[in-house]
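Only one protein chain is missing; all other protein chains are in place.
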Amino acid sequence: MTTTTTVALTGITKRYRGTTALEAVDLSFKPGVTGLLGPNGAGKTTLLRIVATVLAPDSGSVRLLGRSPATPEALADVRRRLGYLPQEMGFPRGFTGFGFVDYMAVLKEWTARAPRHDEVRRVLDLVDLGDVSTKRVRALSGGQRRRVALAQAMLGDPDLMLLDEPTTGVDPEQRVSLRQVLSRAGEHSTVLLSTHQTEDVAALCDRVVVLDQGHVRFDGAVVDLVATAAGRVWLADAPDPGARASWRTGTGKHRNVGLAAPPGAEPTVPTLEDAYLLLLGDRALTTEAAA
Amino acid sequence: MKTTWHADDALMARYVSGNAGSLDGASLEQHLTRCSDCRARIATHVDVEPLEMVWGRVREQVQAPAPSLVERLLIRVGVPAHDALLVAAAPSLRTSWLLGLAMTLGFVGLGAAYGGSRGLALFLLVAPLVPVAGVAFAYGPDVDPLYEVGVAVPYSTPRLLLLRTAAVLATSLPLVLVASLLVPGLSWTAVTWLLPALTFTAVMLAASTWTSPTVAALVLGIAWACSVGAAALDQNPYAVLAPFLLLVYAVLGVAAALVLRVRIRSLTPLGSLS
Partner (left out) sequence: MQTDPSWEDPELLTAVAGGDLGAMRVLYDRHAPWLSARLTRRCNSPEAVSDVLQDTFVALWNGAERWRGDGEVAAWLWGIAIRRLVSRLRGRRHALVLPLEEVAVAGAPEASAEEMVLLGLEYGDLGAALQKLSPEMRAVVQATVLDGLTTRETARLLGIPANTVKTRLHRAKAHLRQNLTEGLA
């Protein structure tokens, strides 16, 4: 694993009509899989768009794959090695899964037909959609559509993959299979994935960045974030009023997350979700409830 | 007829190698039509490689999307196949759009022929706006569901926009010309509407470097409608094509083209997604 920095963001600020999406954010990324967590409106999508060269920051500097994408040539060069999955993607009427990924492959400069079709089949097989590649995308389920969209982001095995909520609507078995694909990609590419699912981050990412209201609240290894919740998660028969958050689990016990476990309480192994809740406090709770 | 007798391997082997007698072969063939077990067993006697090759060809034929009419036309006139694929995907280059356009122009043309001054005004309103609508529906965040992901690709956006615009002009202008033949007493007017048409197209493209094509189209459409409306109220629809105005259009068109030339590189409006 190389230690070259693939993405270097310095002082990135972006405002939309009054609200601040990102405020003086400094982040850098290397090959591997990094999760972006945060409530709605935290700035995850904005960050991904800026790295994907789809959006320009109001101020700050962006260096991608060792260069500054200021000129059209530099932009095109960076985009050649980049795969982007937006949060929302529409599909043109009448396109099949194959036709759609083929179209995207042309946009990525695969001009010759035969190798292009081989590559399209390769990425569709990666997301397990080879058999339904001939169906209209609009006839596919939500999870299948998401996988088609993910497939195009993997065309050409890009050095930089930016995925905004790649597993939304995807059913559990497929999600496990996608995790394997993304994990393999992370062995040589830089993968940034933004998600609401803490389990995805826990299962797949080495590193996690937590954003909230345009600021970075945490940037480090997943295990380190989980460790911050050590000793602060406990089980009880009833909700503990002293806890930050408390909910009834399937076993009938109440899981409590708070500043400190009361003496004599039954401690339990913390998960990433617990640490995330502790970090963001009430903000995480209200948006979790709303989600 | 369900039979418990199945062909043995020896017969199958002879059959596949071409050594079964004609009657034995015919019997086996009839049996195979009805027995899935024997079909599966005979598969073990047949060479797999040529079958895999044929499967590859079948799959390719079935997976690859069939090119649309516009796409085939573009390839015929020399556009590279991959460019043609991208261009033909524009909503205003779909066969359904073009058919709708042809029908609309048919009505407008008839209106111009028999509708007197009002019909004429309608024609003059519609004719130059046809390419404007075509370009507005060829590109941009409002009409192209792949706009956002299409920004993050190396394919040159200006190239795509220009190719699509050229295709829109090539497909829609002839249709309008045919409709213009129906306009009575049309001499120069049969073609002078082309000037505002081309000017508006250039202005739209230039404006696309700042804003979305849809907004530019709306502004142009309203401005032109007001002009034609005013001229019609004055009982002189041809006023919008007065020689002085034609000169204005020409100058405006050239200016827009120059602006476009200068700003073409920034045709990926990064900030416009906010």
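Which chain is which? They are A and B, in the order written, and residues in each are numbered from 1.
Here is the rule we go by: a residue touches a chain if its C-beta (ideal position, glycine included) is under 8 Å from a C-beta of that chain, and two chains touch if they have at least 3 such contacts.
The model shown is predicted, which means the values in this text are computed figures rather than measured ones.
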Displayed chains contacting the withheld chain: A, B
Residues of chain A (touch criterion as defined above) contacting the omitted chain: 96, 130-136, 139
Absent chain, residues of chain B that touch it: 1, 3, 5, 7-8, 10-11, 14-16, 18-34, 36, 39-40, 42-43, 45-46, 50-51, 53-55, 57-59, 61-63
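Note that only the chains that are shown with their structure count from here on.
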Geometric centre distance via CA averages, chain B-chain A, whole Å: 35
Chain B - residues contacting chain A, complex: 60, 62-65, 80-82, 85-86, 89, 91, 144-146, 148-156, 265, 268, 270-271, 273-274
Contacting residues of chain A [partner chain B, same complex]: 16-17, 49, 52-56, 72, 75-77, 79-80, 82, 84-86, 89-92, 95-96, 98-99, 102-104, 106-111, 113, 116-117, 121, 133-134, 149, 152
